[in-house]
Structure formats: C-alpha cells, structure tokens
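Apart from one protein chain that is not included, each protein chain of the complex appears where it belongs.
Going by the order they are written in, the chains are A, B and C; count residues from 1 in each one.
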Amino acid sequence: MVNEREVKYDEFARFILPVGPVHPALKEPFHLKIIVKREEVLDVELRLGHVHRGIEFLAENRNLIQAIYLTERICGICSHSHTTCFIQALEEVGGLKPPERALYLRTLIFELERAHSHLLLLGIMAYQIGFDTLFMYTWAAREKVLDLFEEITGNRIHHAMNVIGGVRWDLTPKMAEKTIRVMKDIEVTTRRIYDFFRGETVEKRLSGVGLLSQHDAHELCVVGPTARASGLVFDVRKDDPYAAYGDLNDSFSVISKKEGDSYARTEVRILELFELINIVQAALDRLPNGPINLGESPVRLMRRIPRGEAISRVEAPRGELIYFVKTNGGDGLERLKIRTPTLANIISLKKMLIGCEIADVPVIVTSIDPCLSCANRITLVDHETGEVKVVNADELRRKKS
Amino acid sequence: MWKIASRSRIKSPWIFHLNTGSCNGCDIEIVAALTPRYDAERLGCVLVGSPRHADVLILTGPLTSQMMPRVVRVYEQIPEPKAVVAVGSCAISGAPFLGSYSIEGPLDRIIPVDVYVAGCPPRPEAIIRGIVTAVKRKFG
Amino acid sequence: MIWEALKSLFKKPLTVQYLTKPDEKVPVPERYRGKISYNRDACIGCLLCIRTCPAGAITADERKVSFSLDRCIFCGQCSETCPRKAIEITSKFEIVVYTKSEIASQ
Partner (left out) sequence: MIALEILLATLPLVFLLSLLFEGIDRKVHARMQRRIGPPIIQPFYDFIKLLVKENIVPTTAARSIFNASPSLAAASSIVGAAIPLANLIARTGIIGDLILVMYLLTMSSIMIVVGGSSSGNPYGAVGFSRKIMMLIGYEIPLLISVVSISIKAGPSLIYYDIILAQIKSDKCLACAYISSATAALTFLLCISAAVGVVPFDIPEAKTEVIHGPLIEYSGPQLALLKLAKSSTIFSLSLLAFTLFFYFPTIYELSIVLGEIATLGACLLGSLMVMLLTVTLPRTVFARLKIGQAFKTYWFFPLPMAITSLMLSVLGW
C-alpha cells in the first residue's frame, strides 16, 4: 500500500515496478511491488503465498513416518534441518534417546548442509550482480559437497538421513576420509571466493546496501546470519545445543558483524563456512563407534510415541527453525507448527529496500537468503509499525475464489 | 530448409523455469545443470529471464492454487513452437503433497506436458536429458 | 580474478560431457536412491509399506502390492520398512518419459 503522505514525487517520474512472482532474480515466486522514482525505490509491498502447499495441514493427516518425508520436502535446501528438528521433537515426546554416533552423524550432515547452502547463496549473490564467473566457481565447489551427500545418503538434496531414534545411513571409513578431503578443498576454494568478494567491483555493489541496524534487527526478530550481520550474537547451536553440538562446543565460534549491510551478511556466511569446516573435522575426529539407530522397526517405533507435545529448535543455515509438535498418541499428529527462518527474516526486507536503487533490489533480497518454500504462509501488510497480518488457509482460499 | 530450422531448434533450447510451488530441490538442480560440472550450455541451453524468449518451459512443483493462473499466463506468453518439461515427482503427480487444499496439480491437468522427468529431485543429468528429449520430440 | 580466469582458460574444463560424449557420466554412488524394484515373489502381503509410503505410491493389489511410480519420491522408506526385503532401491535415475504410464516400464 502506498503511503500517500510520505511519498513525494512528481506524477510522471514515478511508476510501479512489479518484481515477481515470476522474475529471474527470484528463483522462487514471491511478489514485490516496488514503487520507484527513476532509479530510487520509494515504497515496497510484499506478497507471499505463491508456493503455499499446506504442509502443516497435510502432516496432521498423515502418520509420523510419512510426516518426516513431508517436512523434508518443505525445502530442498535445508531438508535435513527440518527432519532433524521434527524428529528431535518426536524423540522428546517418546522419550527415545538416539545413540551417540547417530547424533554425531546428524551433526555432520547438518554442517555439510550448511556448507552447501552457504555456497549456494554466495553463488546466487554473484549471479545477481552479474558476476557469472564467480557464480560458476562457487557452484562448482558446491558440487563436491553434493557428491558427499550422494555418497553418504543416496540423494543430492533430500537425504532421508533421519529416522526416529537415529539415522539411516552409516558413514564408512572411506567416506570419512573423502569428507576430510573435500573439506580441505572447500577451505581452499572458500578462501579464494572470499578474496573475490573482497575484490573491487563486488564490494562496491554490496557494502552499504540494505542497512539493517541492530535495533531494527532486534525489533523485527530476524534470525540467523541476517541477525548476526547486524550485531546480534545469537546461534542455537551455541545457546541451546542439540545433536552433538554440546560436545563440539569448543570447535566453533559464533560469527558476528556490526555493519548490518549486504556485504556483512555475505561475509558472515563466508566466515561461517570456515567455522563449519572445523566442526566437521572435529565431529569426524571424535565420531564414536556404536549403533546408528535403535534397531527397531520404524513402524513399531512410531507406535511407541505417546500423546504429548514438544518444541524443538535448530539453527538451520538461514537461522533459527522452530517446530511445535503435538502427537495424538496413535501414530499421527494432532498439530504441527513450523516457524521457519525465512519467514522471520523476510519482514526486514521492507526496512532495507526503501530508499535503495533498483539495482540494489536483487542484491538486498538475496542477502537475506530468502528461499520461500518455507515462508509462504502469510500475506504481509507491513506499515511503519512493522505489524504483521496473518492470513490463514481459509482466508487464502476465499481470496482465490 | 525445414531441416535446418528444426535442427536449429533442437540445438538451441532456451529455457524458462517456473516454480509452481516446489520445495527448491528441483530448482537448484536445474540451476546446477548450468554450472561447470554439467554445463547445459554445451547443448545450447540458456536460462532466459523472459518467457517471450523461451522455447522450453520447465515446471517444478505440485502447482499451488496461487501459481495456477500464472502458469497459464506464462505458458501463453511463450511463442510457438514450445515444449514443456515437468521436472520432479511433485510436478508429475503432485505427490507427496496430494490431498492438500492448496494444490491444484498435477500439472498436466492445466497445460500439456511433453516430457516428464521423475525423481525427487532428479539428478541434473536427468534434467538435461529431459530437455534434450523434449526438444527432439517436439521440434524434430 | 583475471588471473584465475586466464588460468582456467588453459585448464581442463570440469564438465562431464554427458550426452555429447558416449558413456560419460558423473559416477553414480552405490547408495543412490533411484527407481525401486519390487520382487513380487518375496512379498508376503503385510502391507506395511503402504502405511509408511509418504507419497501414496503403493496400493494393495491381489493380496500383494503394486506401485505407481509416477508418485514415488524415491525416499526409500518402503525398502526400509519391508520385513522381507521385497523392495530394493536401484541406482537407476534417468527416468525421462513422454507419458506418465511409461515410468513403470522405463
């Protein structure tokens, strides 16, 4: 909604530029209505909901095992975060304790996933500023991580790693060796990528663009690298350790930057890549022996989960991911509620976008690393107050008809 | 003469990719197909930004109700001749999202699909093969 | 960057020339979850796989089961659930078809 009081313009110089839902800068559909004057952005309006699939609703109608795969398919980039978060909640309800080795393997995949996700973002960022070569470089490096996934879990994207009470695939010594090797490679490449990002043209495009002050970041409840780049030090892995992060606490530190611009957000991700390489190495060093799951049939385990509820959170690549799970005592779910990181972050877009140039829009949007397949639940009407209006499924359906 | 035209068409499929509610899994694999490892450009594939430039429409996702009118519009915007490739299991049948109130899919209820590439997500190689198969069949 | 680019000019490209060179392919690892194969004789008809398939790809069929592979999301859960190991995951991944019904036969 255009705020008429605030927008001063001569009628002819201003026009509305629709960005999305189908736009090459956005790999996924969401709609930004941008009101511009020549090159300057005066106002933005954000509309989500194009990929809403009603997963929470679907999960409530399926049994727990089916729901695992459903949560995995909320998103292809942090699929493992979703299943981990979900299964942690189930295990809490059921009082199941996965064996140590399983926790370590979960952590391992988790960090590899962060590696692939961060490299992906760096590539997309380069692509947005027209730097195809850098995009190709980072994505070529990312392929190595995907190869690891494929070898360990059998798929490049949807790992199907987690089962109730443990993990499904074990790590053979050969794979462990390869993982170490790949991590070394990634470290070298990341170093080089870091150099490219510090290079003249790239830094020019990113620094000072899309400022989000610490105060605003706090106010808008942003999470993950977006928050950390605005000076908030907050990381679920440290603050509320899950899986094996408690044991690995000494192997990494939380990266935080003060600047709060797109460059800082990118830099935080690059530095996190170095941290996660340490985590992976530490995890492989300390990897205990033993079983990788409870060894019972999945169907029996599923039936053992009583009625109850739990909240679980993990630090997905894009920030804190929260699951609220309420089981019905049979083998199904009574309620599933997911708070995804992008949804928390996307609200901050409006703050960042107003006043920037058209050329900065893709940069800023990418810098919070939005991937909307999890964020599509609401229609957001955001005025100066930062107020959020949630439109539920019924309303959405009514709107459609 | 006609042979040259059809050969050129096969050799230069320009792709427009549309996400109809997918989980990103297939989308990133499509992008991965353009990167050095798979390099779809050696077969002439280029990802274009406007449907008006495209020859091949790649669709992913189970088709949510919000995206449905847009899919139709994009399909109509692509100049003839055009091919449609549905990538991923959820584009083929809507599974595992079938049964949701906001899913209109499967895709082929709305627009004609020439080639289906199964997988969740399919490997980039399979996607490339899907594109090549589609243009060969449609334009050959 | 300039150096890097010029150096790459003379390095071997990373591309795996799938389709343009015969038999070139990114290696498919052993665990790859591709198309499933079903051994009807080993199946005892317990129908557990139907209960756990997240995509509804399995239906009961004459005391045993049948698969609609166009719905399969290649998760491998059925193979894990099956007490008789009647379902196996193969590493076949190039499932490219003209009509949905062909998926099973590919």
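Just so it is clear, contacts are C-beta pairs under 8 Å (C-beta built on N, C-alpha and C of every residue); 3 or more make two chains touch, one makes a residue touch a chain.
If you're wondering where the values come from, they're calculated on a predicted model, not measured in any experiment.
In the intact complex, which of the presented chains make contact with the chain not displayed?
A, B, C
Quick one: which of B:G49, B:P69 or B:P112 touches the chain that's been left out?
Touching the chain that is not displayed is residue B:G49.
Which of these touches the unseen chain: A:T107, A:Q128, A:N293 or A:T327?
Final answer for the missing-chain contact: A:Q128.
Tell me, which residues in subunit B touch the chain that this view leaves out?
4-5, 7-9, 11-12, 14, 36, 39, 41-44, 48-50, 52-53, 55, 77, 79-81
What does the interface between subunit A and the hidden chain look like in terms of residue numbers?
Looking at subunit A, the ones touching the missing chain are residues 15-18, 23-25, 36, 38-39, 126-134, 136-137, 140, 201-202, 204-205, 357-362.
Would you write out the residues of subunit C that touch the absent chain, in ascending order?
1-2, 4-6, 8-9, 11, 13-15, 17, 20
One rule holds for everything that comes next: only the chains that are shown with their structure count from here on.
State the pair with the higher C-beta contact count; candidates are A-B and B-C.
The comparison resolves to A-B.
On a C-alpha centroid basis, what's the spacing between subunit A and subunit C, in Å?
27
Could you put a whole-Å number on the gap between the CA centroids of subunit B and subunit C?
Each chain's C-alpha centroid was found; their separation is 20 Å.
Mind pulling the residue numbers of subunit B that touch at least two other chains?
36-37, 90, 96, 120, 123
Which parts of subunit A, given as residue numbers and ranges, touch two or more other chains?
66, 69-70, 73, 140, 155, 158
Enumerate the contact residues on subunit C facing subunit B in the complex.
13-20, 25-26, 34, 54-57, 68-75, 93-100, 103
In their complex, what parts of subunit B are in touch with subunit C?
36-39, 42-43, 89-90, 92-93, 95-96, 98, 108, 114-120, 122-123, 125-126, 128-130, 132-133, 137
Would you mind writing out the residues of subunit A in touch with subunit C in their complex?
Checking each residue of subunit A against subunit C gives 62-63, 65-70, 72-73, 133-134, 137, 140, 147, 150-155, 158, 160, 163, 168-169, 192, 196, 199, 297-299.
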